[in-house]
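All protein chains but one are shown at their positions in the complex.
Now for subunit A:
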Amino acid sequence: MGKYGTIEEKPVKIDKWDSAALKNALDDGAKKVMLDKFGFTESHKLMDGRLFICTVAVVFAMFALVWDYFRPFPESRPVLIICVLSYFFLMGVLTVYTTYMEMGIFLVALDKDRTRVDPDNKWDLASKLKKYDDKYTLSMTFTDGKTNKTRSGEITKSVAEFFDENGVLCFDLYEPEVRMLQNRIATDKKE
């Protein structure tokens, strides 16, 4: 790996024409800023919810497979019906969950209160990058732990501003943008 100590420090290099890779790289960069530079802790609740739904669905499918193997078809009919219906129902639940609860949020960062008395403030980061578009929108929503009031802001920039010709993410150009957005929302509350 040359002069980089760990995989974390190595600059991110991706295929610059792959919009999924672009979005992921920018999302990961924003995560790095929020968690490493600001010291927030990541809350995994949203992702865990999705993992749980998917795991249950796969368990149903595997159970149907094993049950049908040991008790061949005509006897296994009721079990198969239950498993198939549950599986497709869970797929529906997953779709609803992804559309309405996750909404493009890739990071939920908690600003833990040092005195451990007040509830934590929450930062939700979401992003949008359309398939063949170059405009990346990063939006942050700040939820005050005590008052539960929310404030949000977003920036839209072309991905060309952060990636060089080889597809390497220039973190030094990206980090100030993220910080500025975070500052803007954080300082707004003082007014």
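Just so it is clear, a residue touches a chain if its C-beta (ideal position, glycine included) is under 8 Å from a C-beta of that chain, and two chains touch if they have at least 3 such contacts; residues count from 1.
In the analysis below, contacts and distances are computed from a predicted model.
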Task: Missing subunit (named according to UniProt) among the choices "Transcription initiation factor IIF subunit alpha", "Signal peptidase complex catalytic subunit SEC11", "Sorting nexin-2" or "ER membrane protein complex subunit 1" - done: "Signal peptidase complex catalytic subunit SEC11"
Task: Touch criterion as defined above, residue of A:62, A:101, A:160 or A:173 at the omitted chain - done: A:62
Task: Touch with the omitted chain, as defined above, among A:73, A:100 or A:132 - done: A:73
Task: Sites on subunit A contacted by the missing partner chain, in the whole complex - done: 1, 7, 10, 12-13, 28, 44, 47-48, 50-51, 54-55, 57-58, 60-62, 64-65, 68, 72-74, 77, 80-81, 83-84, 87-88, 91
